[in-house]
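Sharing a structure with you now.
Of the protein chains in this complex, all but one are displayed in their positions.
Chain nomenclature is as follows: A, B and C, assigned in order of appearance, with residue numbering initiated at 1 for each chain independently.
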Amino acid sequence: MKLFEYKAKELMRRYGIPVPEGFVVSSPGQIDHIPGPVMVKAQVLIGGRGKAGGIKPADSVEEARKAASAILGMDIRGYTTKEVLVEERVAVDKEVYLGVTVDRSSKSVLIMASAAGGMDIESVPEDEVLVAHLDPLIGYQPYIGRRVAKAVGLAGPQAAQMESLCQRLCELVTKEDAELAEINPLVVTEDGEVIAGDAKVTIDSDALFRHKEYQELKEDLTPLEEKAKKLDIAFVQLGGNIGVIANGAGLTMATLDSLNVFDGKAGVFLDLGGTDDPEKVKQAMLLMEEADPKVILVNIFGGITKCDTVAAGLLEAMGEKSMEVPIIARIKGVNEEQARDMLKNAGVIPASGLNEAAELAAKESLR
Amino acid sequence: MKLFEYKAKELMRRYGIPVPEGFVVSSPGQIDHIPGPVMVKAQVLIGGRGKAGGIKPADSVEEARKAASAILGMDIRGYTTKEVLVEERVAVDKEVYLGVTVDRSSKSVLIMASAAGGMDIESVPEDEVLVAHLDPLIGYQPYIGRRVAKAVGLAGPQAAQMESLCQRLCELVTKEDAELAEINPLVVTEDGEVIAGDAKVTIDSDALFRHKEYQELKEDLTPLEEKAKKLDIAFVQLGGNIGVIANGAGLTMATLDSLNVFDGKAGVFLDLGGTDDPEKVKQAMLLMEEADPKVILVNIFGGITKCDTVAAGLLEAMGEKSMEVPIIARIKGVNEEQARDMLKNAGVIPASGLNEAAELAAKESLR
Amino acid sequence: MTVIVDEITKLVVQGITGYQGTYHSKAMMDFGTDVVAGVTPGKGGHEVHGVPVFDTVEEAVERTGANASCVFVPAPFTKGAVLEAIDAGVATVVAVTEHVPVHDAIYFVAVAKAKGVVLIGPNCPGLASPGLAKIGILPNKIFRRGDVGVVSRSGTLTYEIVNAMTEAGLGQSTCVGIGGDRVPGMGFVDALKLFQEDDGTKRIVLVGEIGGTAEEEAAEFIAESITKPVVAYVAGRTAPPGKRMGHAGAIIARGRGTAASKIKALEAAGVRVAPLPTDVPGLVRA
Partner (left out) sequence: MTVIVDEITKLVVQGITGYQGTYHSKAMMDFGTDVVAGVTPGKGGHEVHGVPVFDTVEEAVERTGANASCVFVPAPFTKGAVLEAIDAGVATVVAVTEHVPVHDAIYFVAVAKAKGVVLIGPNCPGLASPGLAKIGILPNKIFRRGDVGVVSRSGTLTYEIVNAMTEAGLGQSTCVGIGGDRVPGMGFVDALKLFQEDDGTKRIVLVGEIGGTAEEEAAEFIAESITKPVVAYVAGRTAPPGKRMGHAGAIIARGRGTAASKIKALEAAGVRVAPLPTDVPGLVRA
């Protein structure tokens, strides 16, 4: 889960990483002092807020309130700004980039650093980015920090600060189970201090069981996404009008691909995952119904998720709420015979193959 | 360096290992309360204090003072008792053994555990001792604790306590740079609590640079040993009358072996180690002189420790204090010619080979 | 031999007394796997389907000669379970458990590699060699003995494709579901290497997904080292970019990780890429 900038900075401060002084408010009236000249920054979980007008300077409480008024409620690339961070303005001498992330390809934690700070790291030419892998059996060692400091062009006391910061950021990533911790820009101030200008941290949601504190954090989710999250269901809203329920991300995506061939457009991607519980299937169906698709396509290949479990959940959902929307079900695999029997007279349109199901759903959606 | 029992227990308590309540005193008058029935235990860095009368029970302040009086000042196998630990007496249901140590042979940390607690682990039959290695790349993991609990015959809540204790003891060993942490006996009380009856901890002296707190601890050293320690010199007092100074433990031992052939008996083993500093050599000579041998045998094979450095130190020592004792010097290796020239007229008896030097020293000592 | 699982595999099931462990132990035995032991701490001395249960993997290995493990323990304990299996000296570990913290996976994947242990997973269906044995949770009924090696990042999508192949009369030598986790033990390249060396495998099917660069790396390896014909399917052509579809990653870095980039790389390596899963059998046969 992504943390808001102010949460990420709180976390970094806990690990001894210098961050500007500041506080977060949800209404302009809450600003009753400022620690000198400040920036007022929209707290949204999406990049590009600067260009969208979500960051404004202020030199007085008055100006800060004005800036907050302008920014609060602002829509930034689809996200509504509910809070702003009022933060000490630092005198920038130099901006560099520092990011620590989990790298699939090398199966390790990876540090990225560049002298080109303040811009999207993907747009920085590759040869200007230092990429240093942390060997999992070796972990962070001081020589890594020295390489990073050198790569971003720091020397002397700034290099020493960078090395320490680098170590602490790696420690944060490991101990907090972060998938990403990024400081961009990492600012070298006119006074020679190295301090986090911005902060992005994403916590591995699979590790929340050992980090109770994040479980209570709100995420920036739609009501339906919120429900899906509670049900541990992967739920993504898309542009089309077909609600796709399948088990397994790969199979769900393959179902989307198949729909596409018949000009069907998915409106919801709902991956049930592996479940033995008819209740979960029922809740997933009800959730799907709330998303209001024109047709629902159920595509199950039973393994851990047995076909009769799915059929039972489906029937329960239809019993609880009379569904107007046509349901096309293609259910295959473990206990498929039972499932077929159970659904025989339930008003579900059966399909035997994936292509047939996709074609039926697409036709229905274009009707 | 070895820690006294009460220090070791303080440390264990810090790591969450249950230890009996208690306090340490250096005079009987300091006992003004007791936490119920207690044991009064001599604090010496040697085993076998129980048999020597260094542990006594007491049920009142009066009795505790009496026990302390009897024990304080007691000589236990060559060590004088300067402090006693006054400690809550636990009701023993069962005694087991748990030790964590550095194992040379497997190059790893090793856990030893046995249901036979309270006796020297070396005297327990090997097949009654569980030996579990901690793979350095894996470290402590819960399954290790489960194996240990099972091996000592604990189940249910005691097994859970043992697992937790085992983890904490391994953590202590790693984080505190201990070479050994031993709990013998580890007591299962009649109430079903698992608690450390005794505690031995040895800290790796090479790691003291990162554990300032131990640097200030007193060790139970003779005044000469104290001086040697400050000089970073390996200094061992033995039964004979020849003072052997050499560089390197192997060479020093080989010198002892050579003396033995000629019936010479070493009184002091002094390993200079590697040094470039004539001052250290001088201090070593003065220390040796204080140990009052009948003859001093200097055997140097120069490498890091250059021969002329040794000669210079030797001359400085002889200049500072007129040495009555005959000095036989066999100095070989890097810059040996300079050393020979420097010592030509200094009253040192030169020898060219190790055997010749040993024979000369032995003869001199038997004179 | 048929890629890892063969007649001499003696399997210990970690977490055998749990619901999944018990259910799938039976399914594995039905498939032909020699399940020799189970492990559940505190349940030593019990039996599950006639298989003895031990408190530790070490004991299971000592007493039964187990040389492979299948891990069903819950995610918070998976790291300890995998390390226990490695430490006890088994040669192969299949970790079925999903939702394992990625930093745990990074660590035990590295340890397995350092110790020369074949690790599949976490979050994987495991592998099956029809007619011999399987380790994991793949459905028994979909397989048929044959000469196609299948390797896949997906679970149910693999079953879909294997089932379609079996229905089309195309049997499998071994099917490996390496799982869709961010940091898996065995990767495409490791599996491809085994298939290339395996005499029983004549053709290869690779099932990929969007996200990461595993398919691109596989394509590179295929171009260099694989002489057997390869057919692939990549799920997620129509997934919108930037959205994270379940475990399939949204981290699409520098243009790599999209379906287009994967398909392009695979085709450049001479792989025939099926537009839909149902097209796979036809391409394999062609």
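In this section, a contact is a pair of C-beta atoms (placed from the backbone, for glycine too) under 8 Å apart; a residue touches a chain by one contact, two chains touch by 3 or more.
It should be emphasised that the depicted structure is a prediction, and the values quoted were computed from it without experimental measurement.
Contact with the omitted chain, checked across B:27, B:60, B:215 or B:355, is made by B:355. Within the complete assembly, B:236 is the residue of B:91, B:119, B:236 or B:325 that touches the hidden chain. Touch with the chain that is not drawn comes from one residue among B:30, B:174, B:241 or B:338, which is B:174. When you scan B:114, B:167 or B:258 for touch with the missing chain, the hit is B:258.
Here one chain is not drawn; of B:16, B:73, B:136 or B:157, the residue touching it is B:136.
Only one residue from B:114, B:247 or B:365 touches the chain missing from this view: B:247. Where chain B meets the missing chain, the touching residues are 102, 104-105, 107-109, 122, 126, 135-137, 173-174, 177, 179, 204, 206-207, 209-210, 234, 236, 238-239, 246-254, 256-261, 266, 269, 271, 273-274, 276, 300-305, 332-334, 353-355. Within chain A, the residues in touch with the undisplayed chain are 135, 137-138, 141-143, 146-147, 150.
The definition used in the following text is that only the chains that are shown with their structure count from here on.
Any chain bridging chain B and chain C, meaning touching each of them, is missing here; the list is empty. Taking the mean Cα position of each chain as its centre, B sits at the greatest distance from chain A.
Of all chain pairs, the one joined by the greatest number of contacting C-beta pairs is A-C. Remark: chain B and chain C have CA centroids separated by 53 Å (rounded to whole angstrom). Separation between the centroids of chain A and chain B, computed from CA atoms only, is 56 Å.
Multi-chain contact residues of chain B (touching two or more other chains): 137.
Chain contacts: chain C has residues 111, 114 touching two or more partner chains.
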